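Attaching a single structure in structure tokens format; questions to follow.
Only one protein chain is missing from this complex, and each of the others stays in its spot.
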Amino acid sequence: MTLEDLLTSLSSKIRLALRRDPEEKTIVRVEEVEIGGDRIAVMAGPCSVEGRDQALQTARGVKEAGASILRGGAFKPRTSPYSFQGLGEEGLRILAEAREETGLPVVTEALSPMEVELVERYADMLQIGARNMQNYPLLKRAGKAKIPVLLKRGFSSTLEEWLSSAEYILREGNGEVVLCERGIRTFEPSTRFTLDLSIIPLLKGVTPLPIMVDPSHGTGRRELVEPMSRAAVAAGADGLMVEVHPSPDRALSDGPQSLDLEGFRNLMRGLRPFARAAGRGM
Amino acid sequence: MTLEDLLTSLSSKIRLALRRDPEEKTIVRVEEVEIGGDRIAVMAGPCSVEGRDQALQTARGVKEAGASILRGGAFKPRTSPYSFQGLGEEGLRILAEAREETGLPVVTEALSPMEVELVERYADMLQIGARNMQNYPLLKRAGKAKIPVLLKRGFSSTLEEWLSSAEYILREGNGEVVLCERGIRTFEPSTRFTLDLSIIPLLKGVTPLPIMVDPSHGTGRRELVEPMSRAAVAAGADGLMVEVHPSPDRALSDGPQSLDLEGFRNLMRGLRPFARAAGRGM
Amino acid sequence: MTLEDLLTSLSSKIRLALRRDPEEKTIVRVEEVEIGGDRIAVMAGPCSVEGRDQALQTARGVKEAGASILRGGAFKPRTSPYSFQGLGEEGLRILAEAREETGLPVVTEALSPMEVELVERYADMLQIGARNMQNYPLLKRAGKAKIPVLLKRGFSSTLEEWLSSAEYILREGNGEVVLCERGIRTFEPSTRFTLDLSIIPLLKGVTPLPIMVDPSHGTGRRELVEPMSRAAVAAGADGLMVEVHPSPDRALSDGPQSLDLEGFRNLMRGLRPFARAAGRGM
Partner (left out) sequence: MTLEDLLTSLSSKIRLALRRDPEEKTIVRVEEVEIGGDRIAVMAGPCSVEGRDQALQTARGVKEAGASILRGGAFKPRTSPYSFQGLGEEGLRILAEAREETGLPVVTEALSPMEVELVERYADMLQIGARNMQNYPLLKRAGKAKIPVLLKRGFSSTLEEWLSSAEYILREGNGEVVLCERGIRTFEPSTRFTLDLSIIPLLKGVTPLPIMVDPSHGTGRRELVEPMSRAAVAAGADGLMVEVHPSPDRALSDGPQSLDLEGFRNLMRGLRPFARAAGRGM
């Protein structure tokens, strides 16, 4: 099946999320930051907002290193009910303070339609996580949100299902959708997920929406974040989402895949030649 | 890793959903029907409630053939926003009418916390579908529901994740949880999903909760529903969930995997010797 | 895609391995034992032949419990070069002696075309293991063997690939091919493989060849062997292949999934009602 055949087969089920001509591309604006334009957008920050100091310290650090958006979780979808569930609205307030101080716009997750309004009030971009990729009431509510949406791929979702979920958002009137690959589930036990970079050029062939990559969740291993970030940019990604924590070993969630601030600075420095090779700025 | 080792490893993250002694078992009551007791419980009915006639005709047919619970969807989680999305509250009203006429208790799905109250009002058991297995606000709300919960396995969820989701419900105070295997995603393209029957005896070794199997979604193929129903009972399942439609070829959803009423009668007749071999009634 | 559509799509690539009419079925004879006929055939024995005593003791035990064929490995395909690699021709001689004493025909594996001649000399059925399902020189040589062939499914092979491998054997002139499902690789970590029982009724719809199931490799857990054996028979399997060892905890390979002799007797006893329910003898 050629790309043209794939596009035709998708077009019987998906409309707004498909490109109409090969040149079409959507540029999503998160405050001053463009995603899908000439520059690689880098979202960085802690998995969870754990407190004011941790969040502000991280925000300053990633800003200095060149990140353009601050990420951080206030409502955390955790496998176990006994794990840290996030600070909720207090976490959102801390993120808003970090934005005020650093100027970085903020992206954060909502887990249900009821939380979307809160996120709209405090943040600049709404994240829909992998486990909620097919949470249709949430997608519909996101489609009415006043801010752009970052839609992560479900960890066993096909390209068609992913674009169909984007369609749920777009047809409610919110055209500002960014896709984010974050690893799929396979038989391989030595990484937490398998990062599927081939989905990037494949998506580029069928959708105008920008595509980000999250190498932190996608691999689950700190050592792999830098090489996979480079590979994502080389494959054509429009941006990266990276977990950074001042002391990863003390993180309340996802420590093993988080970079420290020094690691993030190195990542950013090492990334530039690859962005340039891809004809992109940073 | 032996079963004892598995149990130990799970017990650091899961409490209420694990069995305390090998004999412990939870029997969940849906009105008069026991799930997890001596008799195999069969839930049957259409994928979607499409209208009054279709639903009532199916309800009468499955009742006559020996089903003990009526299933039917009013809120449908559909991959595409352009597919039939269910009749909503009208569908719930039709299900309630079918219950009144046939005496069969009703199980139906809610997609968000807001819909749970409606489902409680009209139905006897709340279904949480595969795509929502890790929708934590929904799980927490289900944990406060006044009716039992049927928790389907996510199509790429591990045993540990599934039991952790059950734990979310149990710790809110609702102890009436039934698990339902409905097929996992694999590389094999000739079935829609791969029905994982080995999870049944494995779950039986670690949890007291009853376990059902949905061979309709689990295979996506009408011809496989009967043999896989027999196999599920032989593997130790406490019940089955089967899609039945008076005219599968005209169904608005899941036609290829639905039995017609004649097919369902045959299924029930053919199942009895296997239930007996398993020491169960029907 | 209906079963008829699947059959049509396969028929452009596969000929001899497809059924021509719905009633056609191949019965494979291994000495006096029929596979694919009215009776469930049970192959049992140790993963590896480790010595004369272990093999003879197991052979006597499984014979007494009702097994019809003795299985045992002389050439072992082991992931690590430092694991026990089998006794080679000495192992074959021991198996032949066990056959002489018990009357049970013997099935054993060859790993390369060169070993097939040895296996033909000592054994009654040639096994091609999962890792060699697409070893085409081996398949072609098996197609010229004077004994029937047991073709295991590769652990990530599709139905189409499996039947295509059977076709390699059949078209060389050996029509005596039995298929054996032994678990596929999925994301689920709590079982070694995921036993795909739905492949049985699906295969029954498209091929006349008999189908066995290996619940020992298919699950990797001793406790699951009995329930999954019952489920396999209920799903329509023509036979089972079960690993049995007099002292599983001392086995040189696959101990955690081997039954001891007592366990195997219980398995056989418990299986009868399910065979009867399926209209089969044992």
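Going by the order they are written in, the chains are A, B and C; count residues from 1 in each one.
The criterion applied here is as follows: a contact is a pair of C-beta atoms (placed from the backbone, for glycine too) under 8 Å apart; a residue touches a chain by one contact, two chains touch by 3 or more.
Note that this is a predicted model, so its numbers are computed, not measured.
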From the listed residues A:S156, A:T207 or A:S253, report the one that touches the chain absent from this view. A:S156
In subunit B, positions touching the absent partner: 156, 185-187, 189
Across the whole complex, the chain not displayed is touched by subunit A residues 1-3, 6, 156, 158-160, 184, 186-191, 194-202, 205, 218-219, 221, 223-224, 227-228, 230-236, 256, 273-274, 276-278
Omitted-chain footprint on subunit C covers residues 13-15, 77-82, 111-115, 131-132, 134-138, 155-156, 160-161, 164, 167-168, 171, 185
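Quick note on the criterion: only the chains that are shown with their structure count from here on.
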Inter-copy rotation, subunit A to subunit C, in degrees (Cα atoms; steps of 5): 180
Roughly how far is subunit A from subunit B, going centre to centre by Cα mean, in whole Å? 34
Between subunit A and subunit C, the Cα-mean centres are separated in Å by 47
Interface hub residues of subunit B, defined as touching at least two other chains: 156, 160
